[in-house]
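Omission of a single protein chain aside, the complex is shown with its protein chains in their original locations.
Presenting chain A:
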Amino acid sequence: MANIQFKTAWDHIRRAPFQALAALFVLGTTFFVISILSILTYSSGKIIKYFETRPQIIAFLKDEVTESQVSELRQGIENDSRVKEVKYISKEEALEIYKKATASNPVLSELVSPSIFPASLELSVTDLSYAQVVIDEIKGSQYVDQVGFTASLGSEDNLGEVISRLRNITWYLRIGGGAFAILLTSTSFLVLIIIIGMRLTTRRGEIEILSLIGATPGFIRNPIILEALIYVFAGVFAGWFLALILVLYSTPSLINYFGEIPILPKNTMELISIFALIFCIEALIGVFLAFTGSILAVSRVKKKK
């Protein structure tokens, strides 16, 4: 029985290829945009996370602090759930960093010795909003000389500003993109309803015959739902596949451009698994659209009777 219903649905698609193409284009575009927006959301989240979790606080240690005292302080900081990562930088390592930073001017590095650089603990917080409290707490330690808010981005204000800007961009991207995706999804939904409605109108005679020979409402409705599901799955797959190809193609260039910022996973399998998750979510959205669209169209046609 399912076979004849699938055949009926497929025959309807075959006999109205332009309607089918219209549905495919609209649904394909919608799910392409949704796929790309999902990836952009993922990448922007990764960028924010990257900046938020970079070593942001440097606790410069007093010269007289012993190794055991450093380790005691480090242990204390590491146990703080607000702190993500703690790294000890010795005087020698600090000199190396200085030398690297002044490589273009060797005279500057020749004038310094490790003794002038204090050892330090570099740490990052899980959320930037904890930074000030953590800094204040560390300042209270007897082993700490000074606390700096880093790093390559400059001052505390500077880093906060950068992250705030990134957050704003991400927020606009999510809201703007989300609104655009909702607009496209609504258009797809309407197109689906219109196509199913047209199909029901052209099938009115057949529906009447089926009803007279004892077909149940489910028997009559199923090919219509199946047809909507075929459109939706074709649209989801087309849009998703196009987005996957585009992202796979541009990933090497993007990774090169953004350097150490993990905008996209470097491991292809990881990227594909993200896309698999996107496909599953889109398929669920598609099934929802197909069911509600076809049931709404059927009920509208029934009301018109």
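Rule of thumb we're sticking to: contacts are C-beta pairs under 8 Å (C-beta built on N, C-alpha and C of every residue); 3 or more make two chains touch, one makes a residue touch a chain; residues count from 1.
Note that in this section contacts and distances are computed from a predicted model.
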item: Name per UniProt, for the chain absent here [options: "HTH gntR-type domain-containing protein", "ABC-2 family transporter", "ABC-2 type transport system permease protein" or "Cell division ATP-binding protein FtsE"]; value: "Cell division ATP-binding protein FtsE"
item: Which of A:L108, A:I209, A:I245 or A:C280 contacts the chain that the document leaves out; value: A:I209
item: Residue of A:I4, A:I116 or A:V133 touching the missing chain in the full complex; value: A:I4
item: Interface with the unshown chain - residue positions in chain A; value: 1, 3-5, 11, 15, 205-206, 208-217, 219
